[in-house]
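Have a look at the structure below before the remarks.
Every protein chain but one is kept in place in this view of the complex.
Think of it as A, B and C in the order they're written, each chain with its own count starting at 1.
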Amino acid sequence: MSSINKVVLAYSGGLDTSVIVRWLQDTYGCEVVTFTADIGQGEEVEPAREKARALGVKEIYIDDLREEFVRDYVYPMFRANTVYEGEYLLGTSIARPLIARRLIEIANETGADAISHGATGKGNDQVRFELGAYALKPGVQVIAPWREWDLTSRESLMAYCETHSIPVDFSSAKKKSPYSMDANLLHISYEGGILEDPWAEAEEDMWRWSVSPEAAPDQAEEITLTYVNGDITAINGEPMTPAQVLERLNSLGGAHGIGRADLVENRYVGMKSRGCYETPGGTIMLKAHRAIESLTLDREAAHMKDELMPRYANLIYNGYWWSPERKMLQAAIDDTQTYVNGEVRIKLYKGNVIVAGRRSEDSLFDESVATFEDDAGAYDQKDAEGFIKLNALRLRIAAGKGRDNR
Amino acid sequence: MSSINKVVLAYSGGLDTSVIVRWLQDTYGCEVVTFTADIGQGEEVEPAREKARALGVKEIYIDDLREEFVRDYVYPMFRANTVYEGEYLLGTSIARPLIARRLIEIANETGADAISHGATGKGNDQVRFELGAYALKPGVQVIAPWREWDLTSRESLMAYCETHSIPVDFSSAKKKSPYSMDANLLHISYEGGILEDPWAEAEEDMWRWSVSPEAAPDQAEEITLTYVNGDITAINGEPMTPAQVLERLNSLGGAHGIGRADLVENRYVGMKSRGCYETPGGTIMLKAHRAIESLTLDREAAHMKDELMPRYANLIYNGYWWSPERKMLQAAIDDTQTYVNGEVRIKLYKGNVIVAGRRSEDSLFDESVATFEDDAGAYDQKDAEGFIKLNALRLRIAAGKGRDNR
Amino acid sequence: MSSINKVVLAYSGGLDTSVIVRWLQDTYGCEVVTFTADIGQGEEVEPAREKARALGVKEIYIDDLREEFVRDYVYPMFRANTVYEGEYLLGTSIARPLIARRLIEIANETGADAISHGATGKGNDQVRFELGAYALKPGVQVIAPWREWDLTSRESLMAYCETHSIPVDFSSAKKKSPYSMDANLLHISYEGGILEDPWAEAEEDMWRWSVSPEAAPDQAEEITLTYVNGDITAINGEPMTPAQVLERLNSLGGAHGIGRADLVENRYVGMKSRGCYETPGGTIMLKAHRAIESLTLDREAAHMKDELMPRYANLIYNGYWWSPERKMLQAAIDDTQTYVNGEVRIKLYKGNVIVAGRRSEDSLFDESVATFEDDAGAYDQKDAEGFIKLNALRLRIAAGKGRDNR
Partner (left out) sequence: MSSINKVVLAYSGGLDTSVIVRWLQDTYGCEVVTFTADIGQGEEVEPAREKARALGVKEIYIDDLREEFVRDYVYPMFRANTVYEGEYLLGTSIARPLIARRLIEIANETGADAISHGATGKGNDQVRFELGAYALKPGVQVIAPWREWDLTSRESLMAYCETHSIPVDFSSAKKKSPYSMDANLLHISYEGGILEDPWAEAEEDMWRWSVSPEAAPDQAEEITLTYVNGDITAINGEPMTPAQVLERLNSLGGAHGIGRADLVENRYVGMKSRGCYETPGGTIMLKAHRAIESLTLDREAAHMKDELMPRYANLIYNGYWWSPERKMLQAAIDDTQTYVNGEVRIKLYKGNVIVAGRRSEDSLFDESVATFEDDAGAYDQKDAEGFIKLNALRLRIAAGKGRDNR
């Protein structure tokens, strides 16, 4: 066991990470620095201060990172219309590089030589935290208690608490959801419990952020989103910060039963896993961004983006936000967003996100060319013949030489 | 003008292609063979026989191609989860290669030296018809009246009819939709009219195949789809042919307000155009196919498919079905579908297609590995450390040499 | 025929473009502005002035664009290790966007409403000139005489000269090479003549810039190239401008029999064509750039570049330099070159470009990790087990479920 003097822990204030504080102190004989961030998970972060103090922690960091999270991570990701495996909006994945970055910044500030987190050894989050940490501070040590200790059940954790006099809020511990959950401004996720059977439907009372489409209002609601350089800057004409935008869209989407996903995904560590996600705001953002791009983005740039997107999604899912290849792709993506400006009108209704209209000063839609009516010579239909003939030439030559193109 | 003896025309029996029959006879002094196909557009094809005969056509082909269409074109396309520009399910595009193929087969049977169609010079369909025709019969001549004649308005067409004694069903001609439409078993499309303003919402009475989500039943309906090698072979346990599957899904989807899309797309000929589409069955198929793949497809094969898909969609959209590159991609796609077998449970509700469960004898989901509970040693969490460390190595070396990975 | 007032012609001073001057004046009754550029083709450009004047041209542009050509076109292209179809270094293609740009700039300066060029209707160059022109000045008219006139043979051109009193240097006209050639600082190309038989070998006396490997010196020559941000800034320690670098490398490479290529390529207009190319400097640059990247570029960035390269090469070959998709890719490529600094030692010998060594302050090669000797703990071999096991997990699960991975 390498000698560790001080470790920065991503600390939620909950049972698991409280046990980790004590376990780190005991196992490594080191000082623990806690870091608790508000990234919009919907729980107070301030109570973590008192809990950390009670565990003997002297250096306690509590940050509100909501704006940074949406501005520097969520927004860039949505510029690429990012979806993992056709369904998952990467709500958990995109928060991890921010946490990793802050852990390392705090390690540098406090002179810590290690970081620690409460992610298990089967999941993607350990990879995302640790790849980020190593990329930003190559000599850092990483302690992943769930890969090391033998507290593999809830019961053993509780016993550890008792033995080590860690105060447990038993009422909340008992209420504990049967699901493993993660939340931030972009989404809330559920895994485990009955979801481990992919044939079983999620129970209605699992979902926390959205009503079901059935329970949503019978009346559609229409909103207008304003885009500047690919990012939403206003809702219904009201300018907002990135985090405000996402908060508002979450509340609108959730009320209309929007953004639930139930899927089986492929983890980076090699297994398939079932997850349910609520991403109300993100679901609206994806649809609306595609709509404004459809009007303002060049065809070939759009197609190139579509082809690169799965790679980009993969990088984020796998934890390579802080990597040269992600930055390289981001440079390409951002380069395309200069003209992605304008407005999208969206109808929200019982789980549906319906594009009702889009307009832009930078529109490339040219009615005079596209019209079915007389175009006054804007487009010469005779050009199409040459276009087709030359595009067909290689196929004709092949067929002429006897190849069967069927 | 090259000398033409006989031309095979894709003939709908409607006003436009009736005019084309006469125009071809007059302009080229050639014999016209008509070809009318039932590909599920929802209109009787048999009446085309009498109309063609009245125009003096001697060789009249009327085919029911519905099964062939779904089996050999729609199904292969859906194996790839094909979507063009994130939204369009390619309903029109995928029917064109079949029409092109039949045109050429009939040209070969009847000894015709040319083919003709009623597509305009601004759209994609002319490209799709003609690329297909040239690929299958390189010496064929193509006559595209809309690129040649001066009958550029409805009025001039009507006048032509009068002059040339072409019988017009004026009642139907008057009822004519303000939209340019195309339909087959996979979808119905609308272009033109008020849709030429991308900010304007489509009027409710435009849609023909689906009720609006608002008008759909308040009660969800659940169906089970059976997959064999990536294709649906049964609904609710009842074995069906491909066309039967799609017909049933269209009727189910349409009743539940599913499958409407309103989008701006990039045409191959270089302009943006606004289109509205109803693809009720296809929308269900896409979602369900992804669901069964999520359980049965290897991760890397799935990701490769996702990366290749936009290319494949592009090929179909642009009219390159009959090309070496499409076949090459199809070989890769089909190779992945061997184990895409099983069942998907789908809930249909007011525009939503909700995956409620998926199961398969060929599932790669391994509960013993994926579980949050004790996995009895099926997965060694310690392996994750080495996995992460080696994946991080290049980033650590770079950071260690002073590079800033932010 | 649309009315044209003034046309800017890409004018070489040779027979063909001299005929075009007169033909434009006669056919369009318009004023002709000539533009002649030195892009390193190895011929004097100044004589073009007198010839143009003799043809009655009043506005004559003669530019030395060599530095701009290499700095803004050749260098950016080589950052991507660009090769078309595995063999062609794009020497002709990369010069066209520069010419197109200058044609349009001059059109804007002189108030011309059209541009013209001497490229034939079968080749790629017409496409490259015209796509560039349209992209930079969408309303410009383009006159491509070879697609319009009936002067399809050398004899008819000569006859035209006689009829129109165009002075012809008959001695040089007679000496005319049997090949169609194009030259600039990056390369010289040969097409036509006996090359139209792909089984026939090019004759030794065709080649102009390089000796044959057989005729090259028996003694190898070693040079050192210095890279800064992916571009060569010095040879053998001597700082040079981009054009100076390429000139020197051409002379070095040519003397050592380096850079000949003989290939069959696929033109954008749909046919295959045989071409021979001499690219002495470019051949050295490609090899050396890969060598310095091998030391300094991150693996995943390098692989992404390799995957994007064929697309990028295609864009340049097809004439889409001035397009959003090219700029998007360039942004990604350039983003990777920050650390591509250092030196490469190259041996030139009878057609061979041999990398003898590479070093860099920004090297990512870490001897302490890579060594076969004791690495003092820099790398923990035990990490490999976990790395392999998790990478194998999906394959093991599949095999465990009975799939045959062979």
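Keep this in mind: a contact is a pair of C-beta atoms (placed from the backbone, for glycine too) under 8 Å apart; a residue touches a chain by one contact, two chains touch by 3 or more.
This one's a predicted model, so the numbers in the text were calculated from it and none came from an experiment.
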Would you indicate which residue among B:329, B:384 or B:399 is in contact with the undisplayed chain? B:329
One chain is left out of this view; which of C:87, C:109 or C:238 touches it in the full complex? C:87
Filtering C:136, C:158 or C:255 for touch with the omitted chain leaves C:136
Per the whole complex, from C:27, C:41, C:233 or C:314 the residue touching the absent chain is C:314
The listed residue (C:168, C:220, C:234 or C:255) that touches the chain absent from the view is C:220
Positions on chain A where the hidden chain makes contact: 298-300, 339, 362-364, 366, 369, 379-380, 382-387, 389-391, 393-394, 397-398, 400-401, 403
Just the residue numbers, please: which parts of chain C touch the chain that's not shown? 81, 85-87, 101, 120-122, 126-127, 130-131, 134-139, 142, 144, 146-147, 152-153, 180, 191-193, 196-201, 213-214, 218, 220, 260, 262-266, 269-274, 290-291, 294-295, 299, 302-303, 306-307, 310-311, 314, 322-324, 345, 349-352, 354-359, 363-367, 369-372, 374, 379, 381-382, 384-385, 387-389, 391-392, 395-400, 405-406
Residues of chain B in contact with the chain not shown: 266, 269-271, 298, 300-301, 303-304, 311, 320, 323-325, 327-329, 331-332, 334-336, 390-394, 397
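Everything that follows uses one rule, which is that only the chains that are shown with their structure count from here on.
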More than half overlap in residue numbers between the two sides of the chain A-chain C interface, or less? Answer same or different. same
Distance from chain B to chain A - Cα centre to Cα centre, in angstrom: 32
Multi-chain contact residues (two or more partners), chain B: 299, 363-364, 366, 369, 379, 382, 384-385, 387, 389, 391, 397-398, 400
